[in-house]
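Just one protein chain is left out here, and the rest sit where they should.
Chain naming follows the written order as A, B and C, and within any one chain the residues start at number 1.
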Amino acid sequence: MQIGYYPGCSQTGTAKEYDKSLRLVMNKLSAGILELNDWSCCGATSAHVTSHRLSLALSGRNLALAEKQGFKEMLAPCAACYNRLLISQHELNNSPKVKADIEEIVDCKIKGDTEIINIIQLFQKIGKEKISENIKNDLSILKAACYYGCLLVRPHDITHFDDAEEPVSMEELVKTVGAETVNWNFKTECCGAAHSVARKEIVVNLSKKIIEDARTHGANVIIVACPMCHTNLDMRQRAMKREYKDHSEMPVLYLPELIGLAMGFDNKQLGIDLHTVKFKFPELVKKSEEITV
Amino acid sequence: MKIGVFICHCGENIGRTVDCARVAKAAAFFTNVVYSVDNKYMCSDPGQNIIKQAVKDYKLDGVVVGSCSPHMHEKTFRKAVSDAGVNPFLCEIANLREHVSWVHEDKEVATGKAIDLVRFAVEKVKRNSPLTTIKVPVTKRTLVIGGGISGIQAALDVANAGYEVVLVEKEPSIGGHMSQLSETFPTLDCSQCILTPRMVEVYQHPKIKLMTYAEVESVEGFIGNFKVTIKQKARYVDADKCSGCGTCMQKCPIKKKAFSEFDEKLAFRSAIYVPFPQAVPNIPVIDTSVCTYFKNGKCSMCQKVCDREAIFFDQKDELITEDVGAIIVATGYKLYTIDKKPEESEIKGYGEYGYGKYKDVIDGLQFERIASASGPTSGEFKRPSDGKEPKKIVFIQCVGSRDESKGFSYCSKICCMYTAKHAMLYKHKVHDGEAYVFYMDIRAGGKMYEEFVRRAIEEDGVKYIRGRVSRIYEQNGKYIVKGEDTLAGVPVEIDADMVVLATAMVAQPEASKLAQTIGIPYDKYGYFVEVHPKLRPVESSSGGIFLAGACHSPRDIPECVSMASAAAAKAMVLFGSDMLEREPTVAKVNELLCAGCFYCRKVCAYNAIEIKDIRDRSGNLIKQVAYVNDGLCQGCGTCNATCPSKSVELIGYTDEQIFAEISALY
Amino acid sequence: MDNNNFEPKIIAFVCNWCTYTGADLAGTSRLKYQPNIRMIKLPCTGRIDPVFIIKAFEKGADGVLVSGCHPGDCHYNAGNFHARRRWIMFHKLLDYLGIDDNRLHFSWVSASEGKKFVDVVDGFVNKVKAKGPFIRYAEINKEFVING
Partner (left out) sequence: MQTIEDEIAEITGQNPSKCYQCGKCSAGCPIREYMEQAPNVIVRYIQLGLFDKALASSTIWLCAGCLTCSTRCPQNFDLAKFMDSVREIALRNGVKVKERALLKFHKAFLSQIKNHGRTYELGLVRDYKLATGDLFSDVDAAPDMFLKGKIGIFPHNIKGKDSIKRIFEKTGVKKCK
């Protein structure tokens, strides 16, 4: 199985551990991912808030490249990139007029037949069996709150995610690797996303709410599938500490990092040590040593 | 043949765009036309007299009137003609208003078209033959489908007028949704107290044959003469023997397997059961899906304890046929619900309200059961999850209604009122409780309705908030309801103990199937469609089939009752005469030509074509030919078009006549 | 020949219960449509015999419109189904007779679809205008006249 890989800007910087752990895990699963040549930014929020055509064109370029490289499917691990690419493709496929316009701008044809998949679809494609074969560590002490955020599940009529309000597909994967999941309210609540820098206080408040809801429902870790969500939930906890004196830390892991842990990799290998909130489970570390012995 | 042509100006309506005088002149030159004239109002008395006079003076035996649509005044003119002593079917109408003057502007062109249409009519009338209307007998019995308040009302009205009624109800008891309601708006009188007597009246009425736990299988025939096949589902209880003592139900070991449909899944019922204590008839049925005997033959407790020996496990469904002249459809509605297991429910959506997930997020009917003295909480307000008394209830309107993305575009009409009632009932019982209603618009059109809603707000202190709720989630025992007050422009968050969703009224899931069985049209929602939205609101387009109640559209009790009485009246109008007059447009067979291939029988939708033996004097069979039963033939002419030897002809629309019209083109 | 000022002759076979009433509705709502159409009322599209249509063309129609109740709500339960079934065969026949089946249009217009009736008529009239007059049969008829 050869899947195209569109890392997206964050993967090269703020979310390099996402990229790191993903590649690691994919190797272990001996499922290759091939990076898209000369990919450019999808435009993210900034593009579509300023110009509809610009956002379509920026994503359009990458879609065209993917087709050139003959990708049947292309993974966009960042929920924002996934969302932008998917929506652009949808809009192009649904309006010949728009399509013609964008093709002219990026000056090449766009067939729009590459299947854009998110991180969860990726692991679904690989299959629970294959994943569970590679499980070494017992993660049962983890009570994970799966956080989908916005752009993974919405708009539902385009993403066709399992459910717009009560998605469960991430839970299923998390259960497969042996962690427990908690039933909570803010699975798809927004964390403030792009406002992270310019309107930090908004993001801090929203993220705080999300973290606390996870906690009250018994979670001891939050699992995310989006660099922006991670930045807001993990990095912003520093600010939370200043805002709310009583704030106690809540570790936030990327889905591949969790799977990596289950497979027996350690924090360093997976880049978990790069997180703002430290994540240590001595029991786990011990177990993995036993196995490696 | 001597034909007279009469062109009507219809005041200015035709005259404005059609040069009527010129049309009349032109017509005068058509062959066989001996008289042609135009007049301001042909349908007026003087106008009709012109026709009658002309018929006498010129010995006319054919008349063409150029006027409004035949659907308007064909009857009028045919009567005028027959008054003048000419067979009414020798009168044809050219539609110069709806099809010419009202739809075209250029006077030249319009006049030209008018002349053409008159020519058509002349050519057709030349070939018309004098006909007499067909008379068919009327079976003065009515079938009422559905035993809710609409069906009950219709049945009683017809029966009290002295005509027999067959009332078919698919549930074990009549009563419908109204029997589930606690109290009714705007008077707040107890629903069962006013309904139960009616149910008993139906049961005891000598003219009403009540068939519960039964469904209509098929309908044949036509207005005045329907043959209906009804499936009586097996009750496994002999209705004649059963005394309704209820011992079987008490002794039935199945206690917590089956949800009570009547209590909207808020309580359980035994495997052998009557839906509710006041059920009519008070005869139990066995739910074979949960009954141990039907599972593994082990238990037969009910049979043992029944001193009347009324229980028969080997009872079978039976088919019963009834002859009726009219059918009143009153199959009612269903509430848009999501069952406790969303994956099993037919409608998805409203995950954001936790509907189907949270025990205390319930729908309107469930609230009725909780509020009802005969309900699972015997009228005390206790929430389903922990039986605690809710101190704060949020009511949300338009759930599934006015929502094209998750539900239906239409307004369910009754929710505004019943929500106000719910809030009121709650406040009356729980004085320190708070009730909030999220609404989009308050539609309280009806006698004392607006006043009722005002009372809820002003006297009972129900808080109304204008805006749709976006999300409901549970947080330590409370349900957080996120809304926006769009009037104040402020976000609202309420921590409620219980949430009641005023979910939409939807058509019965099997409605479209029934519609096809009995041959009436239905809309995209599954509601049955009337002939004319303004002037014929209770008649279906199939003659003799009438509509009553919520099977037609969302409506409240008084509207259902009045519609039911209207439908009953329509049925009785039908019974007013012993014979039905029918247009003589029926098929006729030319027995000499007929080759007896009987293709016509295959295509006839009314089984109107029979096989007739042709014998010589000594009685030997020479051949078999098709024979049309005038009583059954509806005159669609499909047989005519199908017949290879052209030996079936539709009177009034013969090939000859139509060819003549075609040839008259330009 | 110049089609711009060519006014086609179009015969419409319509059923009494749906399309004829729909046309009435177009009238009562004062909608406007092109005057090229001449309607022949039948009880049901089930009554329409393919021969009518051929006859119409023979008599010089440039186009024929057939319209009845929507499938499912035929006043006679099933008439329009039979009609529909018949058309499927009929198209081949037309072809065989050298009549371009674009000159024949089938549609379902209910009693409540005055607007649709107008659209159907205008649409079809324009279509036929674009195709120009249907001369084939006219010529054949001429020949008959000449050769006696």
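Definition applied: contacts are C-beta pairs under 8 Å (C-beta built on N, C-alpha and C of every residue); 3 or more make two chains touch, one makes a residue touch a chain.
The structure presented is a predicted model; accordingly, all values stated were derived computationally and were not measured.
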{"item": "Where the missing chain makes contact, among the chains that are shown", "value": "A, B"}
{"item": "Option from B:21, B:305 or B:440 whose C-beta touches the chain left out", "value": "B:440"}
{"item": "Listed residues A:34, A:54 or A:168, member touching the removed chain", "value": "A:54"}
{"item": "Per the touch definition above, residue among A:4, A:77, A:178 or A:192 touching the missing chain", "value": "A:192"}
{"item": "Sites on subunit B contacted by the missing partner chain, in the whole complex", "value": "352, 398, 402-407, 440, 466-471, 482-486, 489, 491-492"}
{"item": "Touching residues (missing chain, whole complex) on subunit A", "value": "9, 12-16, 38-41, 43-54, 57-58, 61, 95, 104-107, 150-151, 154-156, 164, 188-190, 192-195, 197-200, 202, 206, 235-236, 238-239, 242, 274, 276"}
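The rule is short, and it goes like this: only the chains that are shown with their structure count from here on.
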{"item": "Pair with more cross-chain C-beta pairs in contact, given B-C and A-B", "value": "B-C"}
{"item": "Geometric centre distance via CA averages, subunit C-subunit B, whole Å", "value": "33"}
{"item": "Whole-Å separation of chain centres (CA-atom averages), subunit A against subunit B", "value": "53"}
{"item": "Touch list for subunit C against partner subunit B, complex", "value": "9, 11, 17, 20-21, 23-24, 26-28, 30-33, 35, 38-44, 46-49, 51-52, 55-56, 59-61, 72-73, 75-79, 82-83, 86, 118"}
{"item": "Partner subunit A, residues of subunit B touching it in the complex", "value": "351-352, 357, 473-476"}
{"item": "Subunit C-touching residues of subunit B, taken from the complex the two chains share", "value": "69-71, 95, 97-100, 102-106, 109-110, 112-113, 116-117, 120, 516, 519, 521, 541-542, 585, 603, 605-606, 634-638, 640-642, 650, 653, 655, 658-659, 661-663, 665-666"}
